[in-house]
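For this view, one protein chain was removed and the others were kept in their places.
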Amino acid sequence: MASRYLIAASIALVVVSLSFAVAYGALGTAVPLENIRSLARAYVTLAYAPWNRTLTAMSPEAVTSIVWDFRGVDTFFETTVLFGAIIGTVTLFRGIKPSARIGEGLSIIARSAAAVTAPMILAVAAAIALHGHLTPGGGFQGGATAAVVALVILVTFSLGYLVSGLSKERALMLRSAGLLGIAAVALIPLILGGVVFQNQAKELSQFSYPAYIGGALTSGSLLFYNLFESLAVAAGLTLTIMLLLSPHEVVEEAVRGEEHERV
Amino acid sequence: MIEPVNVALGLAALSAVLSVIATYLAVSDRDLLRALIFSALQSTAYAIIFLVLMAPDIVLVYVPVAVGIYPAVVLALIKRVGRFEGGEGGE
Amino acid sequence: MVTPETLVAASVIVYIVALTLYTVRVVKGPTIPDRILAVDALTYDLAALIAVIGLLLRSPLLVPSAIVLSLWVYALDLYVAKYLEGRELGD
Amino acid sequence: MSEFEASLSLIVLFSLFANTAIALYGVFSKPNLVKKLISMTILSDTANAFAIVIGYRAWPSPEESPVPPVLTNISGGYAAVQELVQKSVDPFPQALVLTAVVIGLAVTIFLASIILHYHRTHGTVEMVVSG
Partner (left out) sequence: MVIDPYLIGRFVGAAIVLVGAFYDLTGSIGMLRFPNFFTRLHAATVGAIGGSVLPMLGVSIYAASEPALGEYRWFMAGASAIAALIILIVAPAGTHVLARAAYRSGTAPKEPCTYDAGEEGDER
């Protein structure tokens, strides 16, 4: 039994030293700082600066302007990682259709409450996504909120009810439409003589998305990025959850059929 | 006199202590359903920490993910593999 | 001199006491529905506390988090209820 | 920044430290794959919380809190932006954590489906090896 104690002691040592390295040794006790760093100062200063049109993002919200303007290419590759994970899940469940059988769902009281609240929640999600350049929010937030709406409908009514409105192919199509929209918004400046992921006019290229539409501040491309990203995130997460919750027998049958073909 | 700084940082410290309790119970409990509930409690405490540290963007994305979607995924998993750690497989 | 700010700060203290009592029920609660109910009530209170904290810190931008937080605990209720009835989550 | 406030922020820091240790223990020593998944989610949340703590700043005065990095006074001109810079927190860690949370969820769903397939082929999710 000595080896068991040795293993326990070594696990404890690794845990303590690793968490020390991650937490305390890397940060120290110097947080919080008195002032923010100069990089953050530059970002906050330049996020909304109509008097400096060649460097600004024309959005009062610094986080969204970092995500989609100052560091747009970072976010693009993070979106790629996200859809890599979603494609992996879809591949693991290949050949499986979510069942279209409409179950009984929850009680009538829960159904009525869900029927009243679901449009309200969708409106909240749309507001979070489309006001992302003015108030806290954005494409990722709105997309995650809309995905939970689909999940509430799935649990309250049934999986078949959701599938009858949003089939697997339609969710895939929406997700691809969101991705194509992001790509189009990123590439249109390149066609018209600008650079990739350009928002406002720079010194090298005069192309610029409109910062005001009809007198309202829309922050150029940020509005379109938020719209398409929320569409893509909502459709992708709903798709993977629909596949994950598909009934046991359906998955079992699909997997068994595959083995028969191989033999 | 109650200063706002003490109220805000005190709330952050209180939810940090709450998150330690919830994390310990979530990791040590043998019932996976109870571990999931304690994990949701820990997520709520973290949401309060994010809020007091002035990150409303993170709260708006973290709460749907950690309280709304993640319990559904783990519950679907528990439904298949059995509720108790170390027991026989479910179904 | 009683100002509205002191009334709000006092109500934050009352809320923190109530949160502690709810937490005791979450940790103690003998059955699963007890714990879920306590998490539920705790989170609705946290949603109200978010609005009150936004008032105390004078940051109007913190308040939309309350909507999101109160909504997704309802989703947690639905999942656990369906699990307790012993049915598939998508049935 | 007074002594009391510094001790409160140290409580937050050390609580996150303890959470890291507990979650790492869960990932390393629990044999159940679902328990490992739960612990791993707590670990990644804690790492995100550390990033947010790095971006925080001390209070300008006891009555006046830091504000989120969002300009609320759009018509105020350059003076309003300078006032925001004096009071706002660091937006950069928030922008990083924002995408990390959503990616973490997608990876969690992927791991959950892998665990489901493991259970389908092996009939168990316990990682205990005898002998």
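Every chain is named by a letter (A, B, C and D) in the order it is written, and numbering of its residues begins at 1.
Methods note: a contact is a pair of C-beta atoms (placed from the backbone, for glycine too) under 8 Å apart; a residue touches a chain by one contact, two chains touch by 3 or more.
Quick caveat: nothing in here was measured; it's all calculated off a predicted structure.
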| item | value |
| --- | --- |
| Which displayed chains the unshown chain touches | A, C, D |
| Which residue of A:44, A:62, A:86 or A:106 touches the chain not shown here | A:106 |
| Hidden partner interface residues of subunit A, rising order | 106-110, 113-114, 116-117, 120, 124, 135 |
| Those residues of subunit D which, in the complete complex, touch the missing chain | 72-73 |
| Contact set of subunit C toward the excluded chain (per top definition) | 4-5, 7-8, 10-11, 14-15, 17-19, 21-22, 24-25, 31-34, 36-38, 40-41, 44-45, 47-48, 51-52, 54-55, 58, 60-61, 63-64, 66-67, 70-71, 73-74, 77-78, 80-82, 84-86 |
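By our rule, only the chains that are shown with their structure count from here on.
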| item | value |
| --- | --- |
| Which of A-D and A-B has more C-beta contact pairs | A-D |
| Whole-Å separation of chain centres (CA-atom averages), subunit A against subunit D | 17 |
| Distance between chain centroids, defined by C-alpha means - subunit B, subunit C (Å) | 12 |
| Multi-partner residues of subunit D (at least 2 other chains) | 9, 16, 25, 53, 55-56, 65, 67-68, 70, 72, 89, 94, 98, 101-102, 105, 109, 112, 116 |
| Multi-chain contact residues (two or more partners), subunit A | 63, 128, 135-138, 140, 144-145, 148, 151, 155, 237, 241, 244-245, 248 |
| In the complex with subunit C, residue positions of subunit A that touch it | 103-106, 110, 117, 121, 124, 128, 135-137, 145, 148, 151-152, 154-156, 158-159, 242, 245-248 |
| For the subunit C and subunit A complex, residues of the former touching the latter | 61, 64, 67-68, 71-72, 74-75, 78-79, 81-82, 88-91 |
| Subunit C residues touching subunit B - in the complex, by the definition given at the top | 6, 9-10, 12-13, 16, 19, 23, 26-27, 32, 35-36, 39, 42-43, 46, 49-50, 53, 56-57, 59, 61-62, 64-65, 68-69, 71-73, 75-76, 79-80, 83, 88-89 |
